[in-house]
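Only one protein chain is missing from this complex, and each of the others stays in its spot.
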Amino acid sequence: MISEFRLARRVQFHETDAAGLVHFSVFFRYMEEAEHGLWRAAGLSIAPRDARIGFPRVATSFEFLKPLRFEDEFEVTIRITRKSVKSLSYRATIVKDGDVAAHGVLTVACVTKEPGQPLRGTPIPANIADRFSVAPGKDG
Amino acid sequence: MISEFRLARRVQFHETDAAGLVHFSVFFRYMEEAEHGLWRAAGLSIAPRDARIGFPRVATSFEFLKPLRFEDEFEVTIRITRKSVKSLSYRATIVKDGDVAAHGVLTVACVTKEPGQPLRGTPIPANIADRFSVAPGKDG
Amino acid sequence: MISEFRLARRVQFHETDAAGLVHFSVFFRYMEEAEHGLWRAAGLSIAPRDARIGFPRVATSFEFLKPLRFEDEFEVTIRITRKSVKSLSYRATIVKDGDVAAHGVLTVACVTKEPGQPLRGTPIPANIADRFSVAPGKDG
Partner (left out) sequence: MISEFRLARRVQFHETDAAGLVHFSVFFRYMEEAEHGLWRAAGLSIAPRDARIGFPRVATSFEFLKPLRFEDEFEVTIRITRKSVKSLSYRATIVKDGDVAAHGVLTVACVTKEPGQPLRGTPIPANIADRFSVAPGKDG
């Protein structure tokens, strides 16, 4: 079982904006890249080709403490904070040079994907749920 | 004084992902596009060229209720929910075909931008603050 | 039959980069937004949900003459320059304040999309091909 993953990353130019900083929407992409790394570390893909289930995002947030700039190197640490029958929640921390740049939170739900049908919640299959556990510690 | 703005928008192909839905990070861009429309409706630009102040994002969140797909038409309504000396908060609602697709929240702070210096909080200049007011209603 | 479409657009903040300009990759998105507008003007969607054919991009280029900046208003004019059994070619011109900012070229091919199969070229269906014609003029 896995509960945490760390991604090392460098800021790319196309991720910056005219303020000279990483655009705030990109932090959500960093968090998701770490989430998918966590799944791969568990031997899984969150979106295999022609999958019948998917994991759309239900809620997410970020708090920004320090900006990131072009070519900055940083780490995203993502931890599972909650695991229920149909959903998973994560907390991510982005650290640059020992300082926390941002904190993020993400909840995803398991849904069935039928052509032409609306997405519908469904239990996370056991072969997926069994690979993940909630990270220890007060904030997951 | 202005407190609310409505943006009509259509989903572009590059905003979708392999799940066939608008990528969740893009909702933050929709909210920001509406924010900048609100500023223009107030006769302002949030980022004039060579400005000495800026408005970085401090915190933001989204709750996703229904997905958006390629070519969907939708509206983003953004309202000012809080105005303090150094920051503004907004709430955005994304509606498609009469249904709420997502709710977002955004707080931005006013900072000074000096070459080579860290960003530092500063009061919102009066010529900007005077144009905006908090929207009426229980949730802004 | 339709051969040309004009899209009016404003630069969004998330499209700029730390050089203060629209990132060059975004011009390809502008061209594609105009292409999809051309298809809608012809009464078509280039990517209906659960479609069995698709139109992947085969080749594309851009030449950049003048930069675009945050909140610049511009127009993208796209014209069909070539129509063959299995492909379409377009030429796009981006104009700001009467000056050409960029020229782009795009060729797309019609393919079948079978689950788990590689994309394979196929003739453009008549109900699509019949809606489009090559634009008059020396450069399409």
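Labels A, B and C are assigned to the chains in the order they are written; within every chain, residues are numbered from 1.
Please note the rule applied: a contact is a pair of C-beta atoms (placed from the backbone, for glycine too) under 8 Å apart; a residue touches a chain by one contact, two chains touch by 3 or more.
What you are looking at is a predicted structure, and each value in this text was computed from that prediction instead of being measured.
Here one chain is not drawn; of B:23, B:57, B:79 or B:103, the residue touching it is B:23.
Contact with the undisplayed chain is limited, among C:95, C:119 or C:135, to C:119.
Taking the whole complex into account, chain C touches the unshown chain at residues 18-19, 21, 24-26, 28-29, 32, 47, 54, 56-64, 67, 113, 119.
What chain A contributes to its contact with the hidden chain is residues 12-14, 20, 29, 32-33, 36, 40, 45-47, 49, 69-71. Touch with the hidden chain on the side of chain B covers residues 13-14, 16-18, 20-21, 23, 25, 49-50, 69-70, 115-116.
Throughout what follows, only the chains that are shown with their structure count from here on.
Rounded to the nearest 5, the angle that brings the Cα atoms of chain B onto chain C is 180°. Interface chain A/chain B: over half of the residue numbers present appear on both copies, so the contact uses mostly the same residues. Look at where the CA atoms of chain A average out and do the same for chain C: the two points lie 32 Å apart.
The mean-CA centres of chain B and chain C are about 28 angstrom from one another, to the nearest whole unit.
Chain geometry summary: the mean Cα position of chain A and that of chain B are 23 Å apart. Residue numbers of chain C whose C-beta contacts span two or more other chains: 13-14, 20, 49, 69-70.
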